[in-house]
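Taken from a larger complex, these chains appear in their original positions, while the remainder are omitted.
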Amino acid sequence: MSERISFACDYEKGAHPNILKRLVETNMEKTAGYGFDEISESARNRIRKACGRKDAIVEFLVGGTQTNAVMIDAMLKSYQGVIAAETGHISTHEAGAIEAGGHKVLTLPHRYGKISADAVEKYLEEYYHDVNHEHMVMPGMIYLSHPTEYGTLYSRDELQAFRKICDQYDVSLYVDGARLAYALSCPENDVTLRDLAEVCDAFYIGGTKCGAMFGEAVVVPDPGKMPHLFTIIKQHGALLAKGRLLGIQFDELFRDDLYMRIGEPAIEAAAVIRTALQKKGYRLFFESPTNQIFCIMENDALKKLGEKVEYGFWEKYDDQHTVIRFATDWGTTEEDTASLIAVL
Amino acid sequence: MSERISFACDYEKGAHPNILKRLVETNMEKTAGYGFDEISESARNRIRKACGRKDAIVEFLVGGTQTNAVMIDAMLKSYQGVIAAETGHISTHEAGAIEAGGHKVLTLPHRYGKISADAVEKYLEEYYHDVNHEHMVMPGMIYLSHPTEYGTLYSRDELQAFRKICDQYDVSLYVDGARLAYALSCPENDVTLRDLAEVCDAFYIGGTKCGAMFGEAVVVPDPGKMPHLFTIIKQHGALLAKGRLLGIQFDELFRDDLYMRIGEPAIEAAAVIRTALQKKGYRLFFESPTNQIFCIMENDALKKLGEKVEYGFWEKYDDQHTVIRFATDWGTTEEDTASLIAVL
Amino acid sequence: MSERISFACDYEKGAHPNILKRLVETNMEKTAGYGFDEISESARNRIRKACGRKDAIVEFLVGGTQTNAVMIDAMLKSYQGVIAAETGHISTHEAGAIEAGGHKVLTLPHRYGKISADAVEKYLEEYYHDVNHEHMVMPGMIYLSHPTEYGTLYSRDELQAFRKICDQYDVSLYVDGARLAYALSCPENDVTLRDLAEVCDAFYIGGTKCGAMFGEAVVVPDPGKMPHLFTIIKQHGALLAKGRLLGIQFDELFRDDLYMRIGEPAIEAAAVIRTALQKKGYRLFFESPTNQIFCIMENDALKKLGEKVEYGFWEKYDDQHTVIRFATDWGTTEEDTASLIAVL
């Protein structure tokens, strides 16, 4: 409703039109609650197929923080903590949801949002070598995001290295896929849903930022690993009464593989904007491959820009400069991109 | 999708058509997240007006268990518990969400879902007279539902009696209004939104069962009473990224006072069904005034009925009989009702 | 220090003289912390031997509420609750410690502090037959106390009936033995430490009320069942730095089987007091076999008695009468008993 062009974040619009259409068509149908309806089952099966795991548990939740809190609680013992980048969403912007569930977030330094398997291995090694480790929080799982909060990507090799360490130290691997569609549509990405299903104990396929009104689809490839997940979801207040609303959204997102390509407009727009920024002499913070563009701006120039464009504040760079973020999304049009470039 | 007629519960359909229409119209608009958009503000203002409290805090959450868990956590100190009927939703069907937040539910016997102010007073009196009360959970608030889980109603006088005790013992009053629309449309009800805003420290206006796709609107009449509620909501994983989805639903539900009359079809249908049941010789469990009908059925007859109608199992009555529940809703049509009666 | 004779409770004195003697002797020795010292290991071995389980985990904690909170947390999954008598210590007088750990106490009606295996079986059966049970708290363990809060005893047969149900429904069995010494010294009791080690997943041997200054010894007969208990204890703030203080106490309590007979003076005194009360025309509330005596007193007589004797208030009986409790202990002398009887 603002007059300004907005590239502030990737969850400002509603949903992909197919989803709205299906919502309207099914509106007055009566279905069983809590995801026990046929549409939800269809959506689950489409996701299972896309992941190459016929028997996977698939559960639909409403939002990302909720999903992380539920799944981390489901995956950890009461005395365990979760290893994450210090910039991980669970470390910074979930208002202590993980700690509210009783678990410490064990943070490691990051490089543009990523942590390395080596760093995790060193952490685990030092934990078990410390004579006082039984007085410390036992690491029980690793939290990664793909793409990360900085839009960076893990490679398949990197994920497999994490898996190896997980097996060695008996910790679980969980991937937060809030923006997964933007990885799947990104040329630099070599991680498929099947890869995630192979290396992860659990992961989630983001809907909210990727074409759904709301919703995240949790996948637990090995169903024996997570008994009573339904009750855990309910206990967290995360069970949607009209579960089919989530079923409809993911059934549409996975019809004809829409989810695999829904992020393309965002990736293309981001590339165009990055090029334009550089041409116009702006300095990128770093080369982020997906739908987020981080740019170092002079504070004065930024003030002017802010009159015409909504952007995301990222962090202070120095006294004269600020890092800002532009985010494109599944619905970004060439006109949107052109408008932004025109005012840069 | 089932061939059977369903009166199993009141959250089997989608949403009121006005809501869907608005969702479609606004779909590609870009708005600020987390409820900071103009539509959400409009919805908040409509609710404030309906409650006669211009400065009330109004927050939109996704579901009932979530709302109860968030608000009880927000209203209690860490060492306090919440008084509720032993049949209260928080006591039975929230999978321990309140306890997961660290709080004990202090249950009292009910009469068709209701507790009395006298019983609560006695409880509080005995607590403070017990020499060991500092070793016990301190009661910090009262949880009521209106209508209750049995569809029964509190009167304005009854609510005021609770308020008096709350003031006397320094406990808070909270009303779960998951089915509030069915009270507001019910001739037996004398409690208005303004009354709730007067007697309660907080209450919620149910959307999920009352015409919304999903959503509950929390009202805190006195804004000074609940600082940092936004952060508490976020901490519980209960903050919807695209907050306007909730704003839209409540903006439509409170446009032209729709919410005050949206329950009428349900109340009328329930009355017709009750009369029909009695005419056909069925025994009602008790006279529930709102949109839920409780009926004592012979187990053999029930098996037959189940082939044609979906109903809710309530409880075992005796070895030969079962109490079942039919629920009507805002979208129940005369045809639906006629179909049900035809097979009874 | 009061001039009045006190039978108010069984934790008013210090410790058995052997314990004090050993404390004094070892005071300036330097030993490893946290129970890794040789005295603690000796105590653990004496307890293992008394329980007939060489490989049992034995951990020493400081108090009863703490032990219950730690062990219930260790035994339950995050989404499970604990079944207990509505009069169980965890249900009433632990200030919500179990709920603070995130777990609901699922209460059953009691008979003088006891619940029956039948009642638990019925509860579990109904839980699993309820179509909505996944929305409810999953029962994960049974909490019993032996003796109970009313001083009553379970028989070996009764405990074995609980075990059978536990195996059938995959729930754990835990016995709170805060007053276990008074059972072991009681002629009516047929439950040995070996029996407890056979039927329980975990239990604790009470020290605080049974001759120690403080301390409770947790026994986990099957060590594979409770990994990382040390860390759980630490996480609960329940790990004593100078662990040998607990080791010393239990090493003395289990030297020459002292614990098996330490309760005898209490049991004998209680029998004498019960007989005297009845002779003098007082009415016993019920026939409690161990070291607690429950007596129904006229309120006027009670006021007079209170000038000379400290007793425990138990509950209101009717408007004219009150149930009070006298508690004897390991250190009660014949003189103490005579003094009490003299003023009755």
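We call the chains A, B and C, going by the order they appear; numbering starts again at 1 in every chain.
Quick note on the criterion: contacts are C-beta pairs under 8 Å (C-beta built on N, C-alpha and C of every residue); 3 or more make two chains touch, one makes a residue touch a chain.
Only a predicted model underlies this, so the values are computations on that prediction, with no experimental measurement involved.
Count of copies in the whole complex in this file: 4, from one repeated sequence with 3 chains shown in place.
Here, only the chains that are shown with their structure count from here on.
Chain centres computed from CA atoms place C at the largest separation from chain B.
With each centre defined as the average position of its C-alpha atoms, the distance from chain A to chain B rounds to 33 Å. Centroids built from CA atoms put chain C at 49 Å from chain A. Multi-chain contact residues of chain B, defined as those touching 2 or more other chains: 94-96, 100-101. Of all residues in chain B, only 78-79, 81, 92-96, 99-105, 131-132, 134-137, 313 touch chain C in the complex they form. Residues 73-74, 77-79, 101-102, 134-135, 137-138, 228, 230-232, 234-235, 239 of chain A touch chain C in their complex. Residues of chain A that touch chain B in their complex: 1-2, 6, 8-9, 11-15, 17, 20, 23-24, 26-33, 37-38, 62-70, 94-97, 100-101, 208-209, 213-214, 231, 234-242, 245, 331.
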